[in-house]
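First, the structure itself, so that you have it in front of you.
With one protein chain removed, the remaining protein chains of the complex are shown where they sit.
In this document, chain identifiers A, B and C correspond to the written order of the chains, with residue numbering beginning at 1 in each.
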Amino acid sequence: MSFNTFGQLFRFTTWGESHGPALGVVVDGVPPLIPLSEEEIQVWLDRRKPGQSRFTTQRREPDRVEILSGVFEGLTTGTPISLMIRNEDQRSKDYAEIKDKFRPGHADFTYWTKYGIRDYRGGGRSSARETAARVAAGAVARKVLGAGVTVRGALVQIGPHAIDRGRWDWDAVEDNPFWCPDRVTAQSWEGYLDGVRKSGSSAGAVIEIVADGVPAGLGAPIYGKLDSDIASAFMSINAVKGVEIGAGFAAAALSGEENADEMRMEGGQPHFTSNQAGGILGGIATGQPVVARFAVKPTSSILAPRRTVTTGGEEAEIVTKGRHDPCVGIRAVPVGEAMMACVLADHLLRHRAQVGFQNPGVRQDG
Amino acid sequence: MSFNTFGQLFRFTTWGESHGPALGVVVDGVPPLIPLSEEEIQVWLDRRKPGQSRFTTQRREPDRVEILSGVFEGLTTGTPISLMIRNEDQRSKDYAEIKDKFRPGHADFTYWTKYGIRDYRGGGRSSARETAARVAAGAVARKVLGAGVTVRGALVQIGPHAIDRGRWDWDAVEDNPFWCPDRVTAQSWEGYLDGVRKSGSSAGAVIEIVADGVPAGLGAPIYGKLDSDIASAFMSINAVKGVEIGAGFAAAALSGEENADEMRMEGGQPHFTSNQAGGILGGIATGQPVVARFAVKPTSSILAPRRTVTTGGEEAEIVTKGRHDPCVGIRAVPVGEAMMACVLADHLLRHRAQVGFQNPGVRQDG
Amino acid sequence: MSFNTFGQLFRFTTWGESHGPALGVVVDGVPPLIPLSEEEIQVWLDRRKPGQSRFTTQRREPDRVEILSGVFEGLTTGTPISLMIRNEDQRSKDYAEIKDKFRPGHADFTYWTKYGIRDYRGGGRSSARETAARVAAGAVARKVLGAGVTVRGALVQIGPHAIDRGRWDWDAVEDNPFWCPDRVTAQSWEGYLDGVRKSGSSAGAVIEIVADGVPAGLGAPIYGKLDSDIASAFMSINAVKGVEIGAGFAAAALSGEENADEMRMEGGQPHFTSNQAGGILGGIATGQPVVARFAVKPTSSILAPRRTVTTGGEEAEIVTKGRHDPCVGIRAVPVGEAMMACVLADHLLRHRAQVGFQNPGVRQDG
Partner (left out) sequence: MSFNTFGQLFRFTTWGESHGPALGVVVDGVPPLIPLSEEEIQVWLDRRKPGQSRFTTQRREPDRVEILSGVFEGLTTGTPISLMIRNEDQRSKDYAEIKDKFRPGHADFTYWTKYGIRDYRGGGRSSARETAARVAAGAVARKVLGAGVTVRGALVQIGPHAIDRGRWDWDAVEDNPFWCPDRVTAQSWEGYLDGVRKSGSSAGAVIEIVADGVPAGLGAPIYGKLDSDIASAFMSINAVKGVEIGAGFAAAALSGEENADEMRMEGGQPHFTSNQAGGILGGIATGQPVVARFAVKPTSSILAPRRTVTTGGEEAEIVTKGRHDPCVGIRAVPVGEAMMACVLADHLLRHRAQVGFQNPGVRQDG
């Protein structure tokens, strides 16, 4: 049991506060002989990096990753990989206001209640800065999964405005500041989010993560279900309030006939004619794309004054200044991808432990 | 790592197949000196028992629980509590049809792909019969939580038909075969579900679980979040495709002002003026009711013929006869309650380990 | 964390008290498609069974194992294997004397102190009866290891009387009531132990467990060392006070030259010219036999009156009647074998998870 460790066999432990000297992650269980460099990890960190558009926090962090252990002459050695990212643009002075007042919607009150102490500077450990460490771990997970498995994410809703799924184009995702797969909707979001930002408010979002190439058979029954682990992984991301797999909540309104994906043979292989299941049945991958979504609440750090109380038990008002994301959901896309990659890497090792890749129907290229 | 174990400190391991001689659960980590009897566990099992109305499977199982260890002279001793439920009404003959054909929407294909073998009788380990063991564990969890914490569940949607939340009445829940908190809607569901049943189809559902009396401070940061564990717990229940906390997916469409619950003082204690958060901030309980929902897909075992393939790689049609629930969501209510109780009991012990109950703001009676 | 679970990937949870209705074990993580029957498990249980000679307890237990789950048509399915052994010859009346008095050298005082309650009948959970469940788990572990790995145990010392290692003969082990590999010493032990038994005293013992065929590379560094896990496994057996690997404590008195096993090539393979290391270097198997020993203290249940105190805080004398082993070390041999088999099976799966069997020097037949 560890509150700061994720995974069982592909396993990482993160540490670090928003305004401490550094943050980092120790990744354990990585198989040996995998090529790994700081550059390969940096690529993914750069996608999450703050300050890349006017729609994310203006905090400037280069977020340079350093490999401190576990890699020798460019290859993993099977020993723990320690990755560190120094905090540089900390500006602690911005946070004097929140030292004694609990920000509504934040973890300020609950950390203080639980621990009797909190590092109030930038949210301390509860800050979304911790997710940089996850993205670094996710980069390692992708190497463990190999080229056969791809994990991609997209923003499918901002505030009340969802994309048109008929216009889904993965190429579009890289072409707008929202990771939006629908170019038309992406454009309309700009105006909407500018309005949100200027009014000092914030917006929620829904993110979809899709994993292609996941071998049928990956996953496990009962309490080690692939979807249970995805649900836990996504719900652990800051500000997430909901998770769904495949048809998700909409499945409740379907009939049994509509919901159950039928099977046919194709090229000598069983395949499914639809994917309401989101690629998972009984906790185990079907071989179809694994499709999962999560909902992010609107940032609680807003300029509008809000009623709150103080650590001393007095009623107060609070205005959260500082450099915040008007929609934290945007930067949650690479974080969601990273968590999905980590869950899959973990299950790849678990599967290898119990059944190897020798069973009928299980692809050998996983 | 164990695929059949749930929890860290309050921890249970289930075993047993649908058509084996018995199923059971070993509950470990229970504090000593708690009064516990078979009768107290049976109460909860009886709520989940099949065959209680025409809306659930007609399999007849008395589901009598036996305590085999861990209780001495009516008190827990701190040693593992082994609970066993014998299978009685097994009728293996019903399942000849599905021996070689994969039922669409079931775990048949994925278990076979993963393991190269499956106990096809009634779904074997993937059957929802396993949830009887969870309900037994949940009964023990309630004893660990004590009288100060109550965990209740309700069905809030069947198929496309949701309740009117304005009519919510906990007393109503016990008065209809659906655990529905809205008497008016409950009545309309009867006709709807009769239609579904007669047409050989099935319906999905949404279940809401509410825990009152959860002490502020329970839970933990990052990867041990209370909501992460709830998400994992609910997603591990058969047929669940989505989980949400508090406002859930609807939070994505709210503004920052609407979403963040404000705080005031009342009777010298901080309290919140709303509960969009569902009682959890930063993974830690706020002291408000913990509110979570999960979506259950429609049963895949339907009478309508469906296209599938065989273990031998041939295309085929399948009709799933046997005694199935037209809406598995109904019997998922006591299962969801049980899983919530287990998560809370686990976090109670975890909290006690790291911080005890001495910190400011943490209630002493948890 | 679980006090009643052993192992990580090959993982078992035991339950049951000495005088409850039954005891059992749930074995999780077992690969699928392994032939397994009750008879194959029973063979090993019979070796541990009480009452087989005048040198072990006269309690009569058939110790029949029942498989309740996880095996279908004679093959493991990858789901948890639940094994149960009913208690039959319980005679609770024998234990009235110890209800309120702590037996010196037993866990009576510490269980009572920790939990405030204890099942005093026959030691309850602290009884060596729990080891029957371990032996059952060990039988499953042997099947996971396959025929290439053999695990054998022998008694090498009773009281102050050690064997002559020059006379070591594995065939002798089955021919005497002590599992002694030295026929000459075995004979002398009969008289010694008869004397101990008649005087109402008891004797300690040292057990040696040897595993042949362990593939080089099995094990892991730092805190998952093969020898760490063996040490933990053996020390968890009732009455064990010491564990050593290879040369063990004697290594402290060797010179560096004497201790470090040299290497040569033989048949194109590296091999060692001696085995002071006991087959493990840096926590990882060398490919030589894994050799480990553990010391068992003399049974504390003796007829001689001993000074003690009562639960009420009064000084008292106690005489432990009942049917006890004059040397519990004898029946610890099959238990030690079982624990070694479980540790190796666990490491086999762990190794498969992280590195498979593709690396240079690792045998493919593990």
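Rule of thumb we're sticking to: a contact is a pair of C-beta atoms (placed from the backbone, for glycine too) under 8 Å apart; a residue touches a chain by one contact, two chains touch by 3 or more.
Please read all numbers here as calculations on a predicted model, not as lab measurements.
Visitor: Tell me which residue among A:Lys49, A:Arg103 or A:Arg118 touches the hidden chain in the full complex.
Guide: Touches the omitted chain: A:Arg118.
Visitor: Just name the one of C:Asn4, C:Ser18 or C:Thr56 that touches the chain not displayed here.
Guide: Missing-chain contact among the listed residues: C:Asn4.
Visitor: With the missing chain put back, one of C:Pro181, C:Gly217 or C:Gly336 would touch it. Which one?
Guide: C:Gly217
Visitor: Touching the absent chain: which residues on chain B qualify?
Guide: Within chain B, the residues that touch the unshown chain are 1, 9, 29-32, 78-79, 221, 349-350, 352-356, 359.
Visitor: In the complete complex, the non-displayed chain touches which residues of chain A?
Guide: 1-5, 8-9, 11, 13-17, 20-24, 26, 28-29, 32-33, 66, 68-70, 72, 75, 77-82, 114-119, 124-125
Visitor: List the residues of chain C that touch the chain left out of this view.
Guide: On the chain C side, contact with the omitted chain comes from 1-6, 8-9, 14, 102-107, 109-116, 125-126, 130, 157-160, 196, 201-206, 216-225, 227-236, 238, 241-249, 251-265, 268, 270, 273, 276-278, 280-287, 295-302, 304, 306-309, 313-315, 329, 350-351, 355, 359-362.
To be clear about the criterion, only the chains that are shown with their structure count from here on.
Visitor: Taking the mean of the C-alpha atoms as each chain's centre, how many Å separate chain A from chain C?
Guide: Comparing mean C-alpha positions, chain C is 45 Å from chain A.
Visitor: With chain centres defined as C-alpha means, what is the inter-centre distance between chain B and chain C in Å?
Guide: 39
Visitor: How many Å are there between the centre of chain A and the centre of chain B, using C-alpha atoms for each centre?
Guide: That gives a centre separation of 26 Å.
Visitor: Which chain B residues reach two or more other chains?
Guide: 1-5, 8-9, 14, 114-116, 125, in rising order.
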